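Complex shown without one protein chain; remaining protein chains in place.
By letter and in written order, the chains are A, B and C; residue numbering begins at 1 in each of them.
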Amino acid sequence: MAVRVQKAPFDLGAEIAAFSTGLAATGAIVTFTGVVRDEDGRLERMEIEHYPGMTERALAAIEDEARRRWSLTDALVIHRHGTLRPGDHIMMVATAARHRAAAFEAAEFLMDYLKSRAPFWKKEYGADGAAWVAAKDEDENALTRW
Amino acid sequence: MAVRVQKAPFDLGAEIAAFSTGLAATGAIVTFTGVVRDEDGRLERMEIEHYPGMTERALAAIEDEARRRWSLTDALVIHRHGTLRPGDHIMMVATAARHRAAAFEAAEFLMDYLKSRAPFWKKEYGADGAAWVAAKDEDENALTRW
Amino acid sequence: MTLDVLYFAWVRERIGLPRERIETEAATVSALVEELIAREDRYAAAFADLSALRVAVDQDLTDFGASLSGAREVAFFPPMTGG
Partner (left out) sequence: MTLDVLYFAWVRERIGLPRERIETEAATVSALVEELIAREDRYAAAFADLSALRVAVDQDLTDFGASLSGAREVAFFPPMTGG
């Protein structure tokens, strides 16, 4: 189980390869990766700001809650901050469990909570100027299903 | 969009790295990987039999149906047959979409249909002898949610 | 007509071969199954409980009432366990 908050890129293939190795009781691995969309060429870059200290606490708390609700053999959360460009990987979560339902549910739970409860803020820069990304009602509403 | 049925192992990290590259309109990538559990040391190996010809048709049909239901920027299904041992990766699906809900739903849909509608059969060999894996009612029932 | 009949998993094991070519006038899958059961005990054993079996005609899943008109390949197997 691990949580990492970092400015540097991460190697998605290498992370998943390492995560998926040596898990004796695991039958199912689910990963989610967030990617910067190019928005039809309108987005030049994105700056992700976060709250050092609280970010790590919030992600660890969300991961603890996922482990409390599902029987996971492993979990991983990586989230970047700083400058990201279209095609860059913003973050990933990975979950490992005996069966697929738990792995899928835990990954979706981690994503829903991470979206609305981890202190990250995105500002987009592009042809139309710069603007903070607004939180979506649907993201807040997604929490009600858990 | 691709479907592959193969005896050879696949490199999970390399597959996901390749899948996740150059997807301009993609914001979300979900992967599922099936792993052979060691069943507390009782499983020595598994033999996966399939129906050449029908397998590829069935997987392609399931992938087509996923693309019809969700707006996917890409999808991939890989399924192995032959001899597999604990820790080996049996199969994977990957889905790419603008937003996370579609990527998660399409991956779960692919898994649910693949479990009960693609012509694969598993036989387990181990300390307790050899036995065909029985289909689970819960896997058949999982189809009713789609 | 001439049909390729395929067997998978424990159906293949009980019947003792993976495929065979059969000359038949059976109009439906059920009629073909009746013909096979009448042949030998190993077929009767394999087809004892049809609820435990699935059938595909020309590589499409179907049911035991399906017509064999124009069919070239029929496969019998237990419920699938992929994934």
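Here is the rule we go by: contacts are C-beta pairs under 8 Å (C-beta built on N, C-alpha and C of every residue); 3 or more make two chains touch, one makes a residue touch a chain.
Since the structure is predicted, the reported quantities are computational estimates derived from the model, not experimental observations.
Displayed chains that the missing chain touches over the full complex: A (touch as defined at the top).
Check A:T83, A:S116 or A:N141 against the missing chain and you find that the one touching it is A:S116. Looking at chain A, the residues touching the absent chain are 34, 49, 51, 53-54, 57-58, 79, 90-91, 111, 114-123, 132-135, 140.
Throughout what follows, only the chains that are shown with their structure count from here on.
Once CA atoms are averaged chain by chain and compared with the all-protein CA average, the nearest chain turns out to be B. Separation between the centroids of chain A and chain B, computed from CA atoms only, is 23 Å. Averaged Cα coordinates give chain A a centre that lies 48 Å from the centre of chain C.
The distance from the centre of chain B to the centre of chain C, each centre being the mean of the chain's C-alpha atoms, comes to 26 Å. Among the residues of chain B, those in touch with two or more other chains are 34, 111.
Residues of chain C in contact with at least two other chains: 83.
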